[in-house]
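As structure tokens, the structure follows; a few thoughts come after it.
Excluded from the complex is one protein chain; the other protein chains are retained at their positions.
Entry: subunit A
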Amino acid sequence: MMQSIVWTGRLLSRALWNGLSNYSNCADPNINRRHESRIVSAVCGFPKELAHARLKKGQFGDDAWFTAKYKSADVIGVADGVGGWRHYGIDPGEFSAFLMRTCERLVSSGKFITTEPAGLLARSYYELLESKQPILGSSTACVIVLNRETHTVYTANIGDSGFVIVRHGEVVHRSEEQQHYFNTPFQLSLPPPGHSNLVLSDRPESADMSNFQVEDGDVILLATDGVFDNVPDQLLITELIKVQGERDPTKIQGVANTIALMARSLAFDGNFMSPFAQNARENGIDAIGGKPDDITVLLATVAI
């Protein structure tokens, strides 16, 4: 059984790579040559339910992502729609996708401040209110801005998505997880009218912010909890070392694919002591195995 899922995953992943490589910003070498992008990125991911997954640009199940640039800033971001809304007849992916799409629009039109990624998230969140179509739900989100002139990344994180920055095999900087309690991350929400009291909702201003000086060759992994809950740090780092200083988008794409596939396999491995299961044990819950979830991997290297 396990085997077959992994195999399906592999087969599908091949199909997805081909599709996805078109989506990723730097898969087309022509684009790179023309713009001398300073952040070389690739994307890979899997929806939890492969059977009835939507294949939309920028979405894996309820996860969503974007990459965009404006002048001397490269911006990448992921968001994870909170699945519980499905019980209310609300598509959780719509919220996260709208959030990321709007971030992309805001960045592309220069309506953001490089040093304030939290402001970008906040603006994108408030834009949800400006849509005629009422979009309800909630989502975690993590956005990274690289300022190419100052070689600084500015980050904002709400909830349990996150990033690690790896330099020569060492984690030099990482996001802090924001949880209310176990398995309940901070989240941006728009509850249905009248339900505001029953729904956890954190203000976009409550995002965890940081800035960090990057160096040439640094590897940035931005991913949703589907990755961090299933792949132990050591495994991640082993993979990330491989693209240290790498500028070839194809190689970066390869590692992004490996990490996504690894997360996917471990998520469905019932006997694996995943980081999620360990966490659960620390919280007094007897658990083992991976945590099946949507998976989004955004991998980037800094080229200065």
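As a working rule, a contact is a pair of C-beta atoms (placed from the backbone, for glycine too) under 8 Å apart; a residue touches a chain by one contact, two chains touch by 3 or more; residues count from 1.
Please note the rule applied: contacts and distances are computed from a predicted model.
Asker: Which of "ER membrane protein complex subunit 3", "F-box/LRR-repeat protein 4", "Cytochrome c oxidase subunit" or "Dynactin subunit 5" is the UniProt protein name of the chain not shown?
Answerer: Of the names offered in "ER membrane protein complex subunit 3", "F-box/LRR-repeat protein 4", "Cytochrome c oxidase subunit" or "Dynactin subunit 5", the absent chain's UniProt record gives "F-box/LRR-repeat protein 4".
Asker: Of A:E127, A:E177, A:D233 or A:D248, which residue touches the hidden chain?
Answerer: Answering carefully, the residue with contact to the hidden chain is A:E127.
Asker: Could you tell me which of A:I39, A:A68 or A:V82 touches the chain that is not displayed?
Answerer: A:A68
Asker: When the complex is taken as a whole, what residues of subunit A touch the one chain not shown?
Answerer: Against the left-out chain, subunit A lists 25, 28, 31, 35, 67-69, 102, 104-106, 108-109, 111, 126-127, 129-134, 136, 192-194.
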